[in-house]
Structures are given as structure tokens and as C-alpha cells.
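Note that one protein chain of the assembly has been removed; the remaining protein chains are unaltered in position.
The block that comes next holds chain A.
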Amino acid sequence: MIGSLAASRPDGARLALGLGCLGALALPFVSVRASRIGAPEPRTLVEILPPGRLLAVLALSAAVLLALVLLRAPWARVLLSLLALAGVLAGIGLAAGPLAAEAGPYARVAPGAGAWTLLALLALFFTEAASRLALGPAARLGLGLVILAGLAALLASDLLAPLSIMVEYRNRAASFRSEAAQHLLLAGGSFAAAMVVGVPLGLLAARRARLAPPLLGALTAIQTVPSMAMFGLMILPLGWLAAHAPPAAALGIRGIGAAPALLALFLYALLPIVGHTREGLRGVPGAILESADAMGLDARQRLWRVEIPLALPVLLTGARIVLVQNIGLATVGALIGAGGFGVFVFQGLGQTAADLVLLGALPPVALAMLAALLMDALIACVPGPAR
């Protein structure tokens, strides 16, 4: 244990990351604007901190970076990089408080280029060390949840409250919650619908060799439509449907809103699900299917007890792609009035308020990462040989 903690010859990649972090310390740590759409004025650590504290911060940073470069035990680097990330986030908050107070009631403080670079490089330190740990999917999910809990605790404390993005959040707390729910509805609803339709379609494509090329071809064509165009395209047919079919209109189907966004996300989701379902089913070895028949399983028993379970890891891999993809794409739905986190992105773009854009962009990223970890853990639960 002591031996694995001991320093060794520095790893080239980690050394480069460490030097990058050192350089980032010299970049503007935060930026201050007189108002939320004002021009940013960068502030370096040298400008923010009194000399004594600056020295302490630099010494601590150098020690942590040296340890991240030299420590041999991956778990120690995982722990240290997480602590460093939390430290940088806390540092941003600590720096923002006095600066905001001093610059006036409308002033905004946001992380600067240096802080973003530090966060990114430390995240790379973390992923490098975490990948060396070679954790199983369940452990990865566990670690992800721990990090998420830590992040939630940090957000719940007042430490980050002075930051501009948090001000944007506080001004929209109610609509943030409803747009979050709407985002989950868009991504989850289209995912569920695509599973219900896509898995049987994949089964059909696996069974009927002649059907597969045209079906997969059509779905591939859909996949190539740019998302902005796709969401726009959905307005026309659904608008026409709403105008000419009163029952559809009564269900809330209109040319703009959730319905066309759900339809667009659903269409994008079909190719990965149909394709993976087909590949999963085709990958079941012939000897196993022959055994199933010879043992007297009927067609339905063969499908549910043998084919689907054996295709499940591949099928779930398709589902994982779709879930992550839909959580990201649902952001675009706001363009046609579907709601979701995209609302803040487009509002922010319209108001040139970068922190509002971030408020809409960061939550889907976190959600997508969580969904990927969840699906990986689910895939690992499928019994049988490791695939």
C-alpha cells in the first residue's frame, strides 16, 4: 500500500496536465461585469488575493498538482482530483462573493478562462485516474452518484450563490423546475415510445431479411436530417393535422409545442433501437436457437426466454445511445415551443446572457452522463458471459 502510494517517474501526460494547470492559475480566474449583459472584466488570482493568501493558495495548488502528477495509486489520484475540483468550485464562489458586493447590485461574477481551464484539466486528471481503477459498471454508477451528491451539496450551500449562473437560477427557480420536468418528459417520453415501436421493428428486420435494408435505409435518412431542420419540419404536418382533425387538436397536438418535438426525438431514436435490436437478435448463435427448438420451446418461449435475453446487452446499448442522444437533443425542442432546458439556452442567446445559456446547457450534460452510467450498470446486470 505504501509502495503504491510512493512517487515514481512522472507520467508524461499527467506532467503536461499539471503544467497546464499551473499555467491556468495565471489566467483570469473570474470575470466581473457591471450588469448581466455588460462586458466582462477579467480578474486574475494576483488581482483578487492579498499577497499572503495568494502565496498560500499557490503553494497548496503546487503541492496538489505535484501529488496528482507523481502519485502512483490511481485511487489516491481519483480522490485528490475530486477534492481539487471541489476546491476550485469553492474558490470560484469565495472569490465571487466580495467582488460582487464591491461592484454593485447589478454586477455579475462568473468563472473566468483560468477557472474553466482548471476545471477541465482537473476533470481530465480524474478521468485518467478513474479509468486506471478499471471499476465495474456498478462501482462507476456509485462513484457518479457520490460526485452528484457532492455537487448537489455544493449547490445547496451558499458557497456558489454569488455566481452569475446561480443568480440566473434564483431569478427563474420556478420555471427551472417546470422546464426540467418538461425536459425529462420530452427525452423520456420519446425514448419510451421509440422502444415500444423500435424493438418490434428490429425484431421484424431480424426475421425478414428483405425488409431490413429499406427500413434501415429510411431510418438512416431520418438520422441525417439536421436537428434544427427536423424540429422545423415537424411543424407543418402536425399543424395540418391539428387544423383538419379536431380530435388530434383536442389531445393538445399542434404544429408547435411538445407534440412535434416528441415526434422528432422519436424519429431520431428509431435507428439506434431498430439497428441494435436487429444486431442483437442476429448475434444469437445458431446452435442455441437449434437447441431451443429441439428442446420444445415454442416460438414465443424461444423469443422471450432465449432470443431477447441474449440480445439484451446489445439492445440496451442501443437504448443507452438513444437516451443520451435524446437528453441532449431535447434542448433543441425549445426552438419550437416544446419547453425543456433549451428555453434558457435560447433566452440566453437572445439576451447575449452567457450564464443563462450555461444554466440551460449544463443540466442536460449532467443528466446525460447520469443516464449513461445508469444504463451501463443495467447492462452489467444481464446474466451470462461478459460481452
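One rule holds in what follows: a residue touches a chain if its C-beta (ideal position, glycine included) is under 8 Å from a C-beta of that chain, and two chains touch if they have at least 3 such contacts; residues count from 1.
Keep this in mind: contacts and distances are computed from a predicted model.
Chemist: Among "ABC transporter ATP-binding protein", "Phenylacetate-CoA oxygenase", "Alkanesulfonates transport system permease protein" or "Cytochrome D ubiquinol oxidase subunit I", find the name that the UniProt record gives to the complex chain excluded from display.
Modeler: Options "ABC transporter ATP-binding protein", "Phenylacetate-CoA oxygenase", "Alkanesulfonates transport system permease protein" or "Cytochrome D ubiquinol oxidase subunit I" narrow down to "ABC transporter ATP-binding protein" for the missing chain.
Chemist: Write down which of A:V199, A:V306, A:A338 or A:A353 is the residue touching the left-out chain.
Modeler: A:V306
Chemist: Out of A:P50, A:P105, A:P246 or A:G296, point to the residue that touches the absent chain in the complete complex.
Modeler: A:G296
Chemist: Under the stated touch rule, tell me which residues of chain A contact the chain that is not displayed.
Modeler: Those residues of chain A that touch the unshown chain are 285, 287-288, 290-298, 301, 306, 309-310, 382-385.
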